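Mind looking over this structure? Questions follow.
A single protein chain has been omitted from the complex, and every remaining protein chain is retained in its original position.
Going by the order they are written in, the chains are A and B; count residues from 1 in each one.
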Amino acid sequence: MDEKLTQRSVWEKIAAKLSKRSLWMLHYCTGCGAIELPPTMTARFDMERFGINPMVTPRQADILLITGYLSVKTLKRVVLTYEQMQAPKYVVGFGSCTINGGMYWNSYATMKSLDRYIPVETYIAGCMPRPEAIIHSFNELIAKIDRGEANSWKDYYKNYDFYRKNQEHTFEGPIETYNDIKADAALFRI
Amino acid sequence: MSIVLNLLSIALAGVVLNVLFSKSKIVQKYVSLLIFAGLTYFSFVMYSQVGEHFDFPFQIAGQSIGFTITWLNYYFGIMITGITLLTVIFSLKYMEGKDGSTHYYTVLSLKTFGMLGVIFSSDLITFFVFWEIMSWSTFGLMSTGGKDAPKSAFKYFVFAITASMILMAGVVLSYSLFGSFDFAVIHDKIGSLSLPMTGFLLSIFIVSFSVESAVFPVHSWLPDGYSNTFTTFTAYLSGISTRIGIYGIILFLFGIFGIQTVDKLSIIGKINFRYVFGVFAALTMVVPTFTALYQHDAKKLIAWHSVGQGGYMLIGLASGSALGIAGGMFHVLNHMAYVVLIVFAIAAVEHRTGTTNLNKLGGLIKKMPVSYLALLFGIIGLAGLPPMNGFVSKWFIYRALILGGYPFLAIAAVIGTLGTILSVYKLIHNMFLGQLPERYNNVKEVGFSMQLPMWILMIVVLGLGIFPGAAMGLIAKIQVALGLTAVPYSLHGIQTASGQLNMLVVSAVFIGGIFVTWIIYLLGSRRKHVSQYNNYAAGNFLDKKVAYNFNYEFYAAMEHVIDPYRKKIIQRTEQGIAGLTDAVSEYIRRIYTGMINTYGIYVITAFIVTIIILKELI
Partner (left out) sequence: MNVVLWIIFLPIILFVIGTFMLGYSRKFIARIERRYGPPIQQVFYDIFKLMNKKTNISHGWMHDIAILMLLGGTLLTMYFVPVPGFHFFAQYGDMLVIMYILLIPALGMALGVGETANPNGSIGISRALMMLAGYDIPFVLTFIGFAMINHTTSMYDLMLAQQAGGIAGWGLISQPLLGIAALIALQGMLGEKPFEVMVAPHEIATGPMTEMGGKYLGIMMIQHAIGIVVELTIYINLFLGGAVNWFEYIVKLFVLFTMLLSVNAVFGRFRTDDAVRFMWKIPLPLAIIGILFIIF
């Protein structure tokens, strides 16, 4: 990682400075966390100040915000949506459910740790995290992009076998997303 | 020997040879190809013989009859032969293994023979005879291919017979008025006729031709008739056959009656004969174009547009200004080029998939890119967007209407254009774009003999769009020959005191804009092509089992908006006309009681009446 930092060209630094000011967010809300987003977007906290806007399709989005727990069924959709997003892309795990299962620790139907299936850039701890916490984590993300450290999306290409194995284990078989990750990795020279 | 006679005898030879070789399809195919190539060649070289006249060695009622070559004839002649040749080339592969292909080339030759006769005739008798040959062969064309074809051809037959009878009445009336069949003689004597009589005579001819060119109230035979036959015939019929009616209107309105005479036929103030004619043309543009939105069959959709586009030609002629008439005439050529291109693309799809149902197709762009490109060029022309040819002629027409002070006719033209854009997008979207159904995974592009006519027409559509002057020269000559003001054209547009149109500049700027965009496009990182199943569906997994294409009821909301108007005005009017016809026919039917006594009384009454009339006369 440190080596990467020194290797950044001037152009990449400028690009990071500009790109960090525009982050479009796709919120994947199956759990209870969705209720914290409207105050984050509207007059009280107004995340558009930082150039963060809600967007509706994965093609347009940079941030995938996953609120709350994920069941097997919904996790499939998350993986599909994540693969449909355009790199560079950042996953933000929202609430303790995405970190360790939270209050659903004992549930047979929910996933305990999101980063076993897709690489996660930042987590927001809490149950529920308040809008302040969301804004704080977005600012963290912006700072990371500026420093050139927000590279977790490359992990998915580097360690695809690991993620794929976990996905297949949970889904009890492969899923077809029509995305050729290996070919993309070659395209990105990762 | 006149070159017209050469032309007609080649066409007739085509009919005869096709009948003789009706057993061998191969011979028939290549004989037809040769015949139509010859026809095309001869019609193009007629250029040097314009102004020539040919009389038959015999006379009818003391009148010599024959043919003549004028610029107007020449213009329509090259269109007829050219498009027939392209149709034949396209049909070589298309008609393979289809029922009725022996009949196919025979009626095609006969129809061409009839049409060429009509346009080169120099008097009413020749005109009428060839008109009949043409109508009968149109019936022949329409009654083949598909099980609904005979029924819809019969519908045409009823209309065509009525129109022919009206035309016959016109011929007889002109003979009794002028004592001559010759167009030139009638043209000289027309000034001496009283205005109501002139109006009556002109109306007779215009009504008769309106049936053939499918003007609004008498258009209902066309959509069914054209869409139920072979798709190549649909191209041929809507491309050129309907436009013979327009030829008749141009000939009688400007050639025989003359614009000065027509302008005298005033009703109240600005409302004159031309204006009334223009209102019908406006209805022809608007109503069929919006009816096309409802169609689920590609051929039927285009058939409705072929009615609607006729309205543009007529409204251009009705505007009466040099620009408008040039636009109307130019639109005949442009419409022929793009509509035939569109129908060829539809035929190519039908050839490979076996259907023209817009709800069943989709995604074929990946399999048939050339046909897609052909359809794209065609619909841009049909919708009248630059840089294709349809735009130029529509521009003439709009400008003539606006500056001539016909705002409501102009707005009808705009409404028609917008309706056209809506339905042509539906056409291309439902056939070529969207999801490719699994059953069409093995579809291939059509072969070279079917691609060649499409490429030629694509070049014509784009070429006439950028260099309209290529055809405008001929149209200016026609205008001069008809005693009108020629339109001040240049190679790439038009130049008048109050503004000019330069399609070359428009196209060049467009290409420049595309080039700049391409550079911006290259600045981003490389694109990656993905499968159609790698698609946003709100997290749903897509695969070949999921039919997710949006093509059924594409404009449902628009239909909600139009439906009330359609039901209230159009359908009630149509039902009213149908009811009236029914009632009248019912009264006429009662004459035939089936009892011998009644018929006896009829015969005796008729005998007495005849004797009284004869006594009066003698």
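Everything that follows uses one rule, which is that contacts are C-beta pairs under 8 Å (C-beta built on N, C-alpha and C of every residue); 3 or more make two chains touch, one makes a residue touch a chain.
Here the structure is a predicted model, which means the values were calculated and not measured.
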Partner chains on view for the chain not depicted = A, B
With respect to the chain omitted from the figure, which of B:V16, B:L195 or B:V516 is a touching residue?
-> B:V516
Just one of B:A184, B:I411 or B:A486 touches the chain that is missing; which is it?
-> B:I411
Looking beyond the chains shown, say which of B:V15, B:V31, B:I365 or B:L484 touches the absent one.
-> B:I365
Which is it among B:K98, B:K528 or B:R572 that touches the chain not included here?
-> B:K528
Chain A, residues in touch with the chain not shown (by the definition above) = 15, 18-19, 21-23, 42-43, 46, 48-51, 55-57, 59-60, 62, 86-88, 184, 188
Which residue numbers on chain B touch the omitted chain?
-> 363, 365-366, 369, 372, 376, 380, 383-386, 391, 395, 398-399, 402-403, 405, 407-408, 410-411, 414-415, 418-419, 421-422, 425, 428-429, 432-436, 493, 498-502, 505-506, 509-518, 520-521, 523-530, 532, 534-538, 548-551, 554-555, 557-558, 560-561
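In the analysis below, only the chains that are shown with their structure count from here on.
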Express in whole angstrom the distance between the two chain centres, defined as the mean CA positions of chain A and chain B.
-> 59
Complex interface listing, chain B residues touching chain A | 526, 528, 530-531, 533-534, 536, 539-543
Chain A residues touching chain B in their complex are 57-59, 76-78, 80-81, 84, 175-179, 184, 187
